[in-house]
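Removed from the display is one protein chain of the complex; every other protein chain stays in position.
Order of writing sets the chain letters: A and B. Residues in each chain are counted from 1.
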Amino acid sequence: MKSSLVNMVLSLGIITVVAAAALAGVYTATKEPIAQAKAEKQKAAIGQVLPDIQFNNNPADEASEVTVDGETVTVFPARQDGELVGIAVESHDTNGFSGLITVMYGFNPAGDITGYAVMQHAETPGLGSKMGEWFCNPAHSIIGLNPATSNLTVSKDGGDVDAITAATISSRAFLRALTLANQASQQFAAQQ
Amino acid sequence: MNDKLKILFNGIIAENPTFVLMLGMCPTLGTTGSALNGMSMGLATMAVLICSNVVISLIKNFVPSKVRIPAYIVVIAAFVSVLQLVMEAYVPSLYATLGIFIPLIVVNCIVLGRAEAFASRHGVLDSCLDGIGIGLGFTIALTLLGAVREFLGTGKIFDLTIYPEQFGSLVFVLAPGAFIALGLLIALFSKLRAKSC
Partner (left out) sequence: MLEYISIIITAIFVNNIVFAQFLGICPFIGVSRKLSSAVGMGAAVTFVMLLATAITWLLQDLVLTPFGLGFMQTIVFILVIAALVQMLEIILKKIAPVLYSALGVFLPLITTNCAVLGVAITVVQKGMNLGESIVYAFATAVGFTMAIAIFAGIREQLAWTSVPKAMRGVPIAMICAGLLAMAFMGFSGIKIG
């Protein structure tokens, strides 16, 4: 087709408007499912980190932000008939091997670690990325430990936790996020 | 009928986008840490390729030739954005794994290249077949590369353990292994092609 200024502007304009309209349509249609998928992921993670705890509220509805040493994390309280029976904390650390890691940790009212779920990370495949399985493997599990009585740093730093083989930096980031989560859950429980 | 099959198979062997045309190298290297990721990326690209090929062959007569490239880019970008939203809604974990490579389909040379070289000159059906063929060729290449890297690196293919993980050579999952495995696969492919011709 021959190009003239009018038909060039017109055809590009029409294509852009149609594309934008179609996109807006798809955006509206997928808005709900996207929000739902996010909420479900969060809910599944909360259930995963508080495995043996019965609760009948929706922790995501009572989420609150807690700031410890300038870092803000999200705390999800689990309650059975109004009584606090567990706390899930979505914590993070920016000094993983490849930057940010986000992990959800669960604590029971005594302060023991009940579980964790890695929400987001960019660690090296096959090394740091093993954190999802490593710290719940019975050989070097952190589950059931209490931060008040255990030294939750890697053994290289004098702590009680075995670092992931060849991924000390990722392990340290994981444990720093855990410490932050623990402090936040303590602070939250004290306010109740 | 024969012509149609020829178009379809053209993209898988004669003009395989990865091994012969060597286009779209970024996702080829970046998303093939495992066979499954490679295959998902291939299928995502194929979806965009088919849709954009069809639409572009439909509108090719209404677009003035001087602005055809920007017009094609808008069409492709729209389909990529739709794919992004749909993946985020229904396969969020896959969307998170493939990350930035999903929006980057828009600058994948294969998609714009087929629009310009094929869809803008052929009918709707042929363009659709070309999209399927090239898309399949890309998907096969990515799955193959992903499988090789996963196998050598972790002893698995599609998460099925073939040999114990500690015997794997992790470098194949990491960045250097991507380049080396792809280099060897391209060499192998051109050797096989040279023999069969």
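For this structure, a couple of remarks:
Please note the rule applied: a residue touches a chain if its C-beta (ideal position, glycine included) is under 8 Å from a C-beta of that chain, and two chains touch if they have at least 3 such contacts.
Nothing here was measured: the structure is a model prediction, and the numbers come from that model.
Looking at the complex as a whole, the chain kept out of the display touches A, B. Of the listed positions B:L85, B:L98, B:A119 or B:L144, the one in contact with the omitted chain in the full complex is B:L85.
When the omitted chain is restored, the residue from B:L36, B:L58, B:L152 or B:V171 that touches it is B:V171. For the options B:A35, B:V106 or B:A119, the residue in contact with the chain missing from this view is B:V106. Residue A:F97 is the one among A:F97, A:Y116 or A:F174 that touches the chain not shown. One chain is missing from the display, and on chain A it is touched by residues 19-20, 23-24, 27, 95, 97-98, 124, 169. Hidden from this view is one chain, which touches chain B at 22-30, 69-70, 73-74, 77-78, 80-81, 84-85, 100, 103-104, 106-109, 112, 171, 174-180, 182-184, 186-188, 190-191, 194.
Operating definition for what follows: only the chains that are shown with their structure count from here on.
Inter-chain centre distance (chain A to chain B, centres taken as mean C-alpha positions): 31 Å. Within the complex formed with chain A, the chain B residues making contact are 33, 59, 61-67, 70-71, 74-75, 77-78, 81-82, 85-86, 88-90, 92, 96, 153-154, 168, 170, 173-174. Against chain B, in their complex, chain A makes its touches with residues 1-4, 7-8, 11-12, 15-16, 19-20, 22-23, 26-27, 30, 33-34, 37-38, 41, 120, 124-127.
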